[in-house]
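Excluded from the complex is one protein chain; the other protein chains are retained at their positions.
Going in written order, the chains are labelled A and B, and every chain counts its residues from 1.
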Amino acid sequence: MRGMSPIVRTVTSLVSGFILLYGIYVVLYGHLTPGGGFAGGVVLACCFILMVLAFGAPFVHGIVSERAPYLWDCIGALAFLAVGVLGYYSGQFFHNFLVPAASRGADPTVSAGNYKLLSSGIILPCNVAIGIKVMACLFGVFVVLAAFRPAPKAQED
Amino acid sequence: MGVMTTLYFLMAFIIVAAVIAVEARDLLSSVVSVAAAGAGLSIIFLLLGAPDLAITQVVVEVLCLVILIRAAVTRKDTTYDARPNTFAVVGGLAFCTLLCAVAAYAFKAMVPFGDPKMTMSGPYLLKSFESTGAANSVMGVLLDFRAYDTLGEATVIFASIIGAYVLLRHVGRRTDARHESDR
Partner (left out) sequence: MTAPYVLTMVLLAIGIYAIACKRNLIKVVIGVMVAEYAVNLFLILLGYRTGGFAPIRTEAMDQAAGAAEAAKSFAAASVDPLPQALILTSIVIGLGVVALLAAMAIRLHEKYGTFDVSEMRKLQG
C-alpha cells in the first residue's frame, strides 16, 4: 500500500498519539465510565489502521512486525482465560477474588476505596486482556484484507 | 424535542438510509449509506441511555465501512443490467409485508415501551456496586456476573477472524505439482 498525501500524513502524525491515549483511557476506566474492553480495543485498532492508511503498510511494519497481530491476539485471549481460571483460587470459575474487602458491602460514603482504578477486582485485567485481543484481531484482519492481491490466472491451462 | 419525537425521527432516518443502501446501483453509495444508518443508530443508543453501546457502534461501523470499501472492488452493481427476477422480488416483498403485519399484531401482547420488567436486572442493579466494585453496571454484568458469556464471545470473534485469515492466505494456492493435493 502506498500511503496518502502530505496533509493526511501530517495530521495523522499529530493525531494518532491522542487516539491511542483515548483508546487506552476507554479500556482502563471501563468500570467507572462508559466504554470498556470492546469499545477501547476497537478505538486502538482504528489508530493503527489510520497509520496504515496514511503512511502505507511497509512503514507500519517497521513499527509493528508482521507477526505481531497474531501473537497479541493469542496473548489477549489466553490472558482472559487465565484470569478466569485463576478464579478457582477462591472456588469458582471467573470469581472476582480481588475486590478489596473495604468496598464489599461497606458504606460507600465512608470507604475511600471506591470509584478508583483498582477498586473492582478482576474487571481491570479482564478489560485490558479483551482490549489487547480486539485491537490485535481487528488490525490483523485489516492488514490481511488490504494486502490481498488476486493470484495471476496465467498458470491454469 | 422530547425523547419520543427524536427517536421516531432517527428511526425514520435509519429506515430511509437502509432502503437507499439496499437499492442503490452504485456500490460505493450503498456502502456509505449503510454507514450513515449505523451513525444514526449510535445516536439512538445514546438517547436510550446506553453510552457504551454508542461508542462501540460508531467505531465498529467506521471499521465495517473501511472493510466493505476494500471488498467492493467494482463500483457498479452489474446485476441491474440483466433481467430482474420478478418472482424473487414479489415474493420477498410479500414475505416482508407479512412479517411486519404479524409483528404488529403480536407486539400488542408485549410489555409496553418504557416500562421494562427487569426480573433479573433488579438484583443486578442493587448488588453490582457492592459486590463488584464497578460503578458501570454494564461492565459489572459483562465481566463479573456473566463473565462466561464474555469468554464465549471472545471465542466467536477469534474463530471468525481466523476464518478470514484462512480465506485470504496465499499458501497452498499455487498450481505446480508439489501442491496438487491443496488445489
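Throughout what follows, a residue touches a chain if its C-beta (ideal position, glycine included) is under 8 Å from a C-beta of that chain, and two chains touch if they have at least 3 such contacts.
Note that the structure is a prediction, hence the values are computed from the model and not measured.
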Of A:8, A:74 or A:145, the one touching the omitted chain in the full complex: A:145
Chain A residues that touch the omitted chain in the full complex: 33-34, 36, 38-39, 42, 107-109, 114-115, 134, 137-138, 141, 145, 148, 150-151
Please identify, in ascending order, the residues of chain B that touch the omitted chain? 3, 7-8, 11-12, 14-15, 18-19, 21-22, 27, 30-31, 34, 37-38, 41, 44-45, 48-53, 56-57, 60, 63-64, 67-68, 70-74, 77-79, 82, 85, 88-89, 91-93, 95-97, 99-100, 103-104, 107-108, 110-116, 118, 120-122, 124-126, 128-130, 135-138, 140-142, 146, 149-150, 153, 156-157, 160-161, 163-164, 167-168
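The rule is simple: only the chains that are shown with their structure count from here on.
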The chain B residues in contact with chain A across the complex are 51-52, 54-56, 59-60, 62-63, 66-67, 70-71, 129-136, 138-140, 142-144, 147-148, 150-151, 154-155, 157-158, 161, 164-165, 168-170, 173-176
Chain A to chain B touching residues, read off their complex: 26, 30-39, 42-43, 45-46, 49, 53, 73, 77, 80-81, 84, 93-94, 96, 99-100, 103-105, 108, 114-115, 119-123, 126-127, 130, 133-134, 137-138, 140-142, 144-146, 148, 151, 155-156
